[in-house]
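The other protein chains are all here in position, but one chain of the complex has been omitted.
Chain nomenclature is as follows: A, B, C, D and E, assigned in order of appearance, with residue numbering initiated at 1 for each chain independently.
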């Protein structure tokens, strides 16, 4: 296996690469490196190398459907191609990796464009954690001349809300930060909740940063639209086959560095929001009910189910 | 006015005294000091001094019904007494202050005894923020031989959950801490939620640390009993007369010390939990529905309404 | 029976007297007239005359607990009085009638005072139909310097919302009118719903103008406080004994004057709002949960249950 | 201790006496027997005998607040009486036992009268299990000329629904029986649900035959009024003090006589219905919200809390 | 641009043409006229003329997806056709217009046939506003021999309920009219709610006459099926792309002609019913969950998304 693959797996494992998008890109760049450096002489050997890389990359982190789909995209294209020359296949890996990244970038832009229309002048948006697609969407809404403000939670324990806050303030958007547990106290002032996603399941549920599902319940109680912004490429086909979406648990020191001995600290990174709390999924196909995510993916990305 | 009163008012204002119970005791001890040091020669002048002290103490902090009721208790007793000698009235202030503190202590013990019975072997209790009555209740349950564990939130921004965590660990109770926004992720593992209260309103609602109402909604959604532990002496008679319970807003620096300029930070200290989310109020009268708090106080502490 | 009683019964029956308060006052003024004109020579005969008057007045209209309680108040006082002289009893009728009217007036003022405190600067209040107590409450809030606006439904079929609208505009309050079915479309802009009541039942439910219960459901869905403003003297003790609150049905022509033949038009005047939709009852005792109305009336007006 | 007490305790334990009312009456008749046969020479000894009897009777069955209250009534009266002669106290036991039974009988009649008014011509009533008070209420409604029909569940495992069915058919009431799990399928046809109770708790919850709480949830979902018919004498004061209402678990053979070995069969006799599912409690004080049961008992039967 | 187009745009703007169906037909007839009168010599010029007409027609009214889809259908067919002769393209416009109208008519009949099966003997149907498809459905149910009755709201402010009422009475269907705010009072007597739609959104929500969403909430609360009757051709593809469905606001004088000065009157014509309140959409594909409307339209009318 290429050095690059092993190194990438390590970096993903040690959380040096973070965020669904970054992890996915790192993984397929590793495949590109593998393809360029391959010493395989036959198609069979080359495919075998790819498969081994896939296995270790898949195992590097639990909740990463985007990375898995990115790898599937490349390998599927290689398998579907009749070419027997290794160098031709290697360039196919490279071009597929590029096309996937473009697809991802295009999806993000499309989502920003579509979602920005949901923001009206004077709106108050609540968001949780940090998502580059959400930031892009908000920035697009501002470019479109909409005047609005954002309330963002600090998002304990890792305080990614501060990244969001900084980005929004830099964009000149009026931004208010609150502690996570104040979400309900401010929900009445909110017009719209918009959050990102780490994974979409076949049942239409959404996996995202811990705390998301509570905000969804509170938005529902307060009758505020709760939108999830996500590329359909985050769909996890394994859930269709019955697998539970895995929920990573992170280090207790993220929560309290000098915690007293014997104190247990639980620190799951994500939670699951049930489809009935989600007003709509804003994706590259438009705004759709979470209930139909599986069918839309079946229509648009059939290779995900292979 | 006695020096002590002025000083107490200052300490309460500067948040040097904190917690409903501590604030109430400081206030009535100031009245004791005033009574001991009084130079009033007539009953009329003495009562006037007390009234002035009451006015400044009432104004020292917004959400403190227990302190107000403590002062009312003493002044009502003075007013009801026919005695004209100032020294006799001064000792009445002192004895009333003592009797109030005893009443408070007795209520806490009674509540701990009653509430401890709700904890069964193997129970998982979730609590939020810090309440000495909740800690006493849990410690009583342990004394009674019950084996259980506690999940406590860290309670941002001031992290009072750490005080709770330390106390419980010291008591030998198995304790888990989570960030506030993880409450829903753990709700399914919980058997019982128990929280304290800062004020009870005439409509049966409960004022407590920010985040309490969100936990109540989540407990309700998950069909877990949500108990409020509170002395009825925290009843706020002003709410019966239409006043909103005031919600103190604390310094933004509690949330983020070096926040970027222009970023607004909102930091309310409490929120209101509606009565339908409250399974029962565990008080010195037993476990009652929040809907009947007003009537029970009318029966038990009629002087609160004077 | 005095001429005045018969005439009053007729006027109530023909809907010439309308509104719980007006009907009640007309009824007890008729008792005053009866007392003044009585030819009874003995206490027994006088009491018998009163009882006959009570019977016909009770029968004059279906949904009028306030009128029934007004009559009960007078007759109970006569029965409780040992006096045997008819003229003394007649003046007792007169003074009791006056005291009831004062009680009613005082309750209205107290309610206005208490309720006005719930209106904050910038609040948007939604109301339905017309209630003089609600108007008084809003006018009190304005006198208190609060700046707010009101959305009122037109209240089909009799369009009493227009009376409310005129009164509020005359008071200089910013007022918006909508059709009844637009209530949900505006609920998100509303901070508070305040309506009057025609009757309170022992189960804590509220009888008021048709359409009230729908607005209550919508307020509940949107998490907006829904307050009922009512004198406790509108409590209907018969409901405690199992009687259903009667719901008057009015003329179809109120709905459509030249309706096509064969078209059935149903036109009930009131509906019942269940206690869980009511945030609080603002009454002369303060703001209480509807669940405890029965107990508060037991404590305050025990003679209502005789 | 009198032979009769020991024997009664045994019969209660062996389930030979069943039903809250029968158990209560058996217990106080045992006290009567004890009083008649007593060899105590002093008041002190007599009271001690009563107390010993109370202890064993209380321990005979878990979910029997009515029996406990019946015994409390008698012993409280003895304790409150200054009389020192044992024979006088013995007759007091006897007269108190009689007065309790009369009180119970009067409550049942009053409840039947009040509740019967809730049944209208053409109503369809759903009931669960067997309650002599419910049967009396339905029979009263029929005597009052109301024409209605009843759907009764069979009430597995002991099939008490068949007792109800036989009684109602004998009364000439149109009766339909369904299996327990068909309750939801028929809920839309139902106008009113009426069930009995085994215990009322301080929080306003209701303990009744297993399956009651499920029917309450289904009635709530279908917006059908769910009434609980119960003497307030079934109030369990221990719940006010934090005790959980005990839920008796009965023999597995009631469910399946020849069950395969190793199969576990769980057979709890009762469940708890939360107050929000209960439209009203029809009791000897009238129809009240379950939320105020504790306060009404405090007012009406203060001796229950001694 | 043809005179006819300009004139049609004016008539639509001035509300002289009303109702989704009438507006759509007027618009495509204008295109037919344009095609017949065209002086274009080339395909390019003809297509340009069509596009200009499309632009002004699209702009003539806000909430008209059916009209937009009708125009799209014609223009798409012209664009897909390789023919270069203007006269051939002109007849294609004409035949496409006819085929669209036939499709619409066929959909209406199919919907009536499918929906009529949901009406059983003895059913009570509640409807709101006026929809010719709903009337056709009810008339079909009657033709099928079903015996049922209808409750219709008057539908303020424009009182379209009176049109419905007249049509139904003319059809010999037992019809009852109520004011809009009485809907909840009658909901318990209702078996089924059936309403029309002005637009279907990509999230599965339904846009219809103001008041529809409140009735949906009330039907949901009362557990009564709420059906929306709509041609899928009313699907608004713009919502998929993030546009909010526009809600037209009409003249205040519709609500109150001689309103007092300073009184604000708000008068939105439509509201949005969330998908969870909708039991099923009865469309030309059968009865489907609103959640899958987008996918069904994708399958059946892919040209709508072009």
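Quick note on the criterion: a contact is a pair of C-beta atoms (placed from the backbone, for glycine too) under 8 Å apart; a residue touches a chain by one contact, two chains touch by 3 or more.
Not measured: the values here are computed from a predicted model.
**Q** Determine which of the presented chains are touched by the chain that is not presented, and list them.
**A** Every shown chain touched by the left-out chain: A, B, D, E.
**Q** Of the listed residues E:117, E:146, E:174 or E:250, which contacts the missing chain in the full complex?
**A** Here the residue in touch with the unshown chain is E:117.
**Q** For the chain left out of this view, which of D:56, D:92 or D:217 touches it?
**A** From the options D:56, D:92 or D:217, the contact with the absent chain belongs to D:217.
**Q** One chain is left out of this view; which of D:122, D:268 or D:302 touches it in the full complex?
**A** Looking across D:122, D:268 or D:302, the contact with the absent chain belongs to D:268.
**Q** Where does subunit D touch the missing chain, residue by residue?
**A** Against the missing chain, subunit D presents residues 128, 151, 153-157, 162, 165-166, 169, 174-186, 210-211, 213-214, 217-218, 221, 255-256, 259-268, 271.
**Q** Could you pull out which residues of subunit A are in touch with the chain that's been left out?
**A** Contacting residues on subunit A, toward the hidden partner: 202-204, 239-244, 275-276, 289, 291-292, 294-295, 298.
**Q** Please give every residue of subunit E in contact with the chain that is not shown.
**A** 113-118, 120, 276, 279-280, 282, 285-289, 291-292, 295-296, 299
One rule holds for everything that comes next: only the chains that are shown with their structure count from here on.
**Q** Any idea whether A-B or A-C has more C-beta pairs in contact?
**A** A-B
**Q** If you average the Cα atoms of subunit A and of subunit C to get two centres, how far apart are those centres in Å?
**A** 58
**Q** What whole-number Å value describes the gap between the mean CA coordinates of subunit A and subunit E?
**A** Computed from C-alpha means, the inter-chain centre distance equals 38 Å.
**Q** Among the residues of subunit B, pick out those that touch two or more other chains and give their numbers.
**A** Those would be 276, 289, 291-292, 295.
**Q** Give the pairs of chains that touch; include all such pairs.
**A** Listed in label order, the chain pairs in contact are A-B, A-C, A-E, B-C, B-D, C-D, C-E, D-E.
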